[in-house]
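Only one protein chain is missing from this complex, and each of the others stays in its spot.
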Amino acid sequence: MARSPEISQARVSMWQRVANAMALPVLSLLSALVLSAVFILGSDLKVLTAFSQFFSDPARALLTAGKALADAYGALFIGVFGDPAKIFKEVGEFFATGDTQGLAIAFYPFSENFVTATPYIFAGLAVAFGFRCGLFNIGAEGQIYVGAAAAAFVGYSVEGLPWIIHAPLTFLAGALAGAFWAGIAGFLKATRGAHEVINTMMLNYVAFNLIHYLLNGPMKRGGAAGTIPISRNIVESAYLPTFFPEPIRFHAGFIVALLVAVLVWWLLFKTTLGFEIRTVGANLHAARCAGINISRNFILAMAISGALAAMAGAGEVMGVNHNLAEGFSPGYGFDSIALAMLGGGHPLGVVLAALLFGTLRNGATKMQSLAAIPIDLVSIVQAFVIMFVAAPIIIRRLYRLKTEVGGQMILMRGWGG
Amino acid sequence: MYLTTATRWIQKIQEEKKCDISAQYGLQVDPDAYIKDLSVGAQQRVEILKILYRRADMLILDEPTAVLTPQEVEELFKVIRSLVARGVSIIFISHKLKEVMAIADRITVLRDGRVVGTTRPAETSPAALARMMVGREVILTVDKQPARPGEVVLDVNDLHVLDDRQQTRVSGISFQVRAGEILGIAGVQGNGQTELVEALTGLRPIARGRVTILGNDTTRATPRHVLQSGVAHIPEDRQRDGLVLTFPVADNLVLNTYYLPPFARGIRIDERTVFASATQRVQQFDIRTPSIHTLASSLSGGNQQKVIVAREFTRPIRLLIASQPTRGLDVGSIEYIHQRIVEMRDQGCAVLLVSPELDEILSLADRMAVMYHGKIMDILPASQATPEKLGLLMAGVREG
Partner (left out) sequence: MAARTQVERSRLLAQRWRGLFYLLVGLAILVFFTSETRPDQIATLGLNTTRSVQWVRLPDLVVPVVPAVWVLAAIVLALGMRDLVRPFRRGGWLLGIASFCFLAAFLVWAARGTSFSLIGILSASLQLATPILLGALAAILCERSAVINIAVEGMMLSAAFTSVLVANLTGNIMLGFVAAMATGALLAAWHAVLSIQFKVNQIISGTVINIFAIGMTNFLNQRLMQEYTDLNNEVTFPYLSQMFPDLGKIPIVGPLLFDQSPIVWLALILLIVIQVALFHTRWGLRTRAVGEHPRAADTLGIDVFRTRYINVILGGVVAGIAGAYFTLGSVGRFDKLMTSGRGFIAMAAMIFGNWTPIGALASSLIFGFADALQVKLQILIGQVNIPYEFLLMLPYIVTMIALAGVVGRVQMPAADGQPYEKQ
């Protein structure tokens, strides 16, 4: 049985597999967007009143609906790509006068996609890593805040270190804090069998209150006399560098996120630790029978998952805000659940899904300001995305697909673990 | 297992009908007993009564003798014959060729979802049936040399094991297995064999007693430690405990060796070695699979078991614990597995074979123990063991 024909056969089916793997997420996202259009229309009173007179004036009803959708998706487009007219103008200016400022302003919306995608990559990797071990980490949001707090603290309290030491140290501090935070839930699961869904959720609330306390107390800028719950700014040696002129916020965190994604891929698929974690997630009983230490892997997987989520928080502190403030995360942790599922629990899929989600959320911000569509639409889209990915048969029926779309990913776990 | 109160309700109905069904069909059941307290054979009778109560004209029995002692099988056959005499039609599905020959009027053989042929017991034989089932000649008896037992490999002393509800499932078992011999543990399933195997492989804590493997105390060993002591385990439930169905064959072949050289160096897994070893073993054990990257779920039951065998037998093992190694397999695979086990024995491995299939024990084991209610009733050498003797022991009847 020679190896080369086998590998080339494996390669051919790999492209096929990639195409197959992409079919479900793409179609799920499309369908979810279509479904959420219903919400956009259904909550617009102009559209509702127009439709109530549908039979007397169908044209007007459809026009109103069309306009509402065009407004919404137009705003989305501008949020994602920027104003095309403006971009053309500024590019022309740049070639004429070398003015980078205008160029930066024009490309700002597009760059924001990557800025928003950065924490999504980390958080998505976190949840996906948990999924690989059969663990449902819905505590990513709290872990993000804990990581941000730790990073901010190390960021502003240590001075005089060169950037090459201070920045990685700050980042690491955030990651360790997250590892500890999620590790609590992992420990409880490993030793007491307590389900991580409840514990990570509870830890979320504990984290939120903890941050509230820190920002109104020990970490408040200006001490007790400070007026707003925000921390001191971190020292410049803890910044993640940016590359483009203001107002573009694109920072090195995106590169770090991509590197971390590669690291996670290597860890999961090329190391003994990753093999153990994946086996525990795929079949707990067989793993046990094969001698794998289940408790150790639960704790490790949760800790790594928490560290990854916390990196999202650390990245935001070091690259974007340069301090810790309440509410800096518009739900990165919760969104990443849908993200991880869309990405099929694979680091590459997570990166792609994160880019998508970053783009979506970035565009939705513009939808909120231009078309008055609340940004929570993103959550509605996500819910549908998860549903379609989790029940591939719905997409199959809807689009009359013959091939097998999607695959199994996460296993059943009852409350006893 | 069954909700006791639910079936109590059914019992009440029968009571109202004055149990005449029970007497009518010669199925004796105590209507006041809780289902969970009845013997499996009696439970089966309740099932049959339930169906007859609804005036069934046809009875479909799917592997009905799987959990019966030989004596209970005889009882069942008597019931079947009396039902047939009353005009009830019966479809008796079984993989046990001898039983089918004993009870059936006509025999139909299925293979791969198709009917291969229909015949009568008078016109056929177990060997002919086996050939129809598999498509080639099948050796039904195992050809083996007499055993040459060497040193004691497994020493079990006064073992007590509890189940998840803290009930005693193994109470005071002691036995030894020597290198180069096969000790078979017979018994109806549910008499503590599962818990015994789990305790020996480190998957279940031992409440009292000692287990020694090659002189090392493994009473409190972890599963990994047990495996590293030179133990191979073919688990009872191959799909749940033996394989990860969503993993490729190559990964399943290193499920318990992935961390050892040459498959891994430190934390890194050497994929090339894993794949090369997988390819070689697939060939050596004749595992029918499109490639080593095929998911284990795509393999047939027999080939899945071969993957487990390939994995375990290529490790440096001194003790093989095989629990129902041929459950649900076709006759061809059964033949293959049995030959490999005897091969292991002849190479000096100690083999502990746990199986509720009496024929398997009788054909493979050099010594036979019978488990009943968590105790070993007796250990007989192969020369003294007969199905009748073993059957009595399996039902809890001690001689003398």
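We just call them A and B in the order they show up, numbering each chain from 1.
Note that in this section a contact is a pair of C-beta atoms (placed from the backbone, for glycine too) under 8 Å apart; a residue touches a chain by one contact, two chains touch by 3 or more.
Predicted, not measured: the structure shown is a model, and the values here were computed from it.
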For the full complex, which residue in A:L62, A:V91, A:I105 or A:V206 touches the chain that was left out?
-> A:V206
Using the touch definition up top, pick the residue from A:A104, A:V158 or A:V197 that touches the left-out chain.
-> A:V197
Among listed residues B:L61, B:A207 or B:A276, the absent chain is touched only by B:A207
Missing-partner contacts on subunit A, residue numbers | 39, 43-44, 136, 138, 188, 192-195, 197-199, 201-206, 209-210, 212-213, 216-217, 334, 337-338, 341, 372, 374, 376-384, 386-387, 390-391, 393-394, 410-417
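Definition applied: only the chains that are shown with their structure count from here on.
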Subunit B residues touching subunit A in their complex are 201, 203, 222-228, 233, 235, 237, 240-247, 251, 255-256, 258-259, 264, 267-269, 271, 275-276, 279, 282-283, 291-293
Interface residues, subunit A side, partner subunit B - complex = 1, 3, 6, 9-10, 270-273, 275-276, 278-279, 282-283, 285-293, 408
